[in-house]
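In what follows, a structure is listed as structure tokens, so that the remarks can point back to it.
Removed from the display is one protein chain of the complex; every other protein chain stays in position.
Chain nomenclature is as follows: A and B, assigned in order of appearance, with residue numbering initiated at 1 for each chain independently.
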Amino acid sequence: MEVKEVKILSAKFDIKNAHKIETAKKHGAYSTLDKLFSMKPEEVIEEVKNSGLRGRGGAGFPAGLKWSFLPKDTGKPIYLTVNSDESEPATFKDRYILVKDPHMMIEGIIICCYAIDCHESFIYIRGEYTSQVEILQEAIDEAYNAGYLGKTVDGHDFKLEVTVHRGAGAYICGEETALLESIEGKKGQPRSKPPFPAVEGLYGCPTIINNVQSIASLPFIMEKGADAYKAYGTEKSAGTHLFGISGHVEKPGMYELPLGLPLLQVIDTVAGGVWKGRALKGVIPGGSSTPVLLPEEAKTATLDYESMAEHKTMFGSGGIVVLDETVDMVELVQNLIAFYHHESCGQCTPCREGLGWMLKITEKILSGEGSMADIDLLRELCDNIEMKTVCVLSAACTMPVRSYLDKFRHEFEAYIQTDPSPHKKQEQASP
Amino acid sequence: MSDRSQLISTGKPFAFDQQRDKEFERLAKRYPIRESMILPSLWLVQEQEGWVSQESIAYIADRIGTFASKVYEAATFYTMYHLHPMGKFHICVCRTLSCWLRGKQEIVDYLKDEVGIVPGQVRDDGKYSLEEVECLGHCGTAPVVQINGKFHENMDVEKLKVLLTTLQ
Partner (left out) sequence: MSDMVKLFVNGVEVEVEAGKNLIDAVGAVGIEIPHLCYHPALGADGNCRMCLVGIEDGRPPLVPACKTPAQEGMKVLLDAEHIKKIQRDVMELELINHPIDCPVCDQAGECSLQDYYMDYDQRESRMTVAQVNKNKKMDFGCGVVHDQERCVLCGRCVRFCREITKTGELGIINRTDESRVNIFPGRPLENRYAVNVVDLCPVGAMTSSDFRFQQRVWFLKKSPGICHGCSKGCNITIDHNRQKYEDDIIYRLRPRLNQQVNGYFMCDEGRLSYKQQNENRVTQVLIDKSEASINDAIQSCLAKIENSSSPLILVSPNCSLEQLVAIKALADQIDAPISGYSDGYIKAGDGDDYLIQDDKSANRAGLNLLEIDTTKAKFEERLATADLLINFDNDLSLSYSDTELKEMLSDTVIIALSSQKNYLTDLANILIPLAAYSEYAGSLINCDNILQTFDKALSKNAPLDDAAIVAAKLGGPMKNATDIFCELQKLIPALSNTELQNIPAEGLNLNNSEASNVTA
């Protein structure tokens, strides 16, 4: 496979004013609707299943399969919520869709809602996206005015309301049930599952939650067909992905690439390689919650779900962070834990109490006051906290932290004064 | 996060102005339950006043018909709601991974040492307030600074110096 950008989702990103409906329509927006309404909803689901599209929020769950979990004839409305909370550090792909081509997403919402018989959709957008929410709301207003949303959709007897719901600074609302709680006016605290949202979601009704990029991929699948989508990527990781490359590279940014490309080649050829001619120290492959890869490991990794799993890390959200030789891994771990601690919803004991403890231990090590026992404790806490909670936020912290502790333990040990200075010895000796 | 439980009382009753009042009623129709209006209402308050006071929380609770404790929970859980007045220019510097890797600390140090704005505080003259925030989703153009909601990407101290002179 050639290591080079493709333009599927990003086809209109470079077109001036593509966020305006006039321009977007000139370039094909809403052109799939006639075909859509000529199909049966089951056929749409089947097409999406066949495309191999996997949820682009981080978990990678097959999108069509998720839709098919909806119970039939419950007598309750079905809701679609679009997850635009993108908050995982190093992830910034959905923002491009929201501001560069929001009509592609709105068209995707129409496709999804038709497939799942949903007439009310909420877009949950993170509060920090201030100007982005304005552009999105304008696009939705345009779509209403142009008759693509509202009592009918493009003249078809299909009612569809779309409401934008703004978050207000909480990473956890990217977790789908926390997101639902937030729309219901509550703190974003994840729900225990089961029941799963497809059965009991927003307002107790069957609900599908899809990431922006997943939804935005639908118009292409509708227009060109499942096979055309599958032509990109690998067998188990079909299609393209908007990769965000950040950190110590010459050309950080958002790049659309087919899945399955070699990680290091992408860094070198697409993102210009490690900056300032420095050596590579590690790569975070899919957002800050994914375990770090050493340069050695990165050599054989490709950008798809299977390869990342083989390398004991995750594809995640496709947010690649390049770490150069100057990075202090203990400081990095402090930065990471501080983030996840700050974002812990406070619900479950292990995460609420444990992440704060891990942060303080790391700070103690950084201050030179730590001991070898502290490193071991930090490592042990990763195991003690992980997967003991309602959601995976704690694991999003402990999985990467464990990887740094295991792969860069010597850097933590370097902070420990194995031989206390005479001054310290004196202190210890006095009662 | 630091403790956000201390609310500030203005000593005056709060009410939405006419524009927000209309917006509240318009939005309320979009949701099947009233409590969904908690977050949108807090945004309306912040838009109107710049921050969220004790009285405004009570007002929202009564307006929606829910417990003040629930609105209090939301206002303290979601960190973008300002529970005290901010500076005329509220500067958010992203502190998370990619921005940290690309020099956010120099920006914070500059603001602290040269401009006299301490993170988490409002400068005495009320012109600036500074907050180190978690990932703002602009990692590809790090480090990023958000001032009164507007993003400034690929920041460094030199660019910031110029930017600050334009803030009047």
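In this text, a contact is a pair of C-beta atoms (placed from the backbone, for glycine too) under 8 Å apart; a residue touches a chain by one contact, two chains touch by 3 or more.
All of these numbers come straight from a predicted model, not from anything done at the bench.
When the whole complex is considered, the residue among B:27, B:57 or B:155 that touches the unshown chain is B:57.
From the set A:147, A:225, A:272 or A:356, the residue in touch with the chain omitted from the display is A:356, counting the whole complex.
The chain not shown here is touched by just one of A:126, A:187 or A:248, and that residue is A:187. Within the entire complex, the positions of chain A that touch the omitted partner chain are 170, 172, 187, 192, 341-350, 352-357, 360-361, 363-364, 374, 377, 384-385, 387-390. In the full complex, chain B makes contact with the omitted chain through residues 1-5, 7, 9, 54, 57-58, 61, 66-73, 76-77.
As a convention for this text, only the chains that are shown with their structure count from here on.
Measuring from the averaged C-alpha position of chain A to that of chain B gives a distance of 24 Å. Partner chain B is touched in their complex by these residues of chain A: 86-92, 95, 126-131, 161, 163, 165-171, 182-188, 203, 244-248, 252-254, 284, 288, 319, 321, 323, 327, 332, 335-336, 338-339, 342-343, 345. Of all residues in chain B, those touching chain A in their complex are 1, 30-33, 35-40, 42-43, 64, 66, 70, 73-74, 77-81, 95-98, 100-102, 133-142, 146, 149-151.
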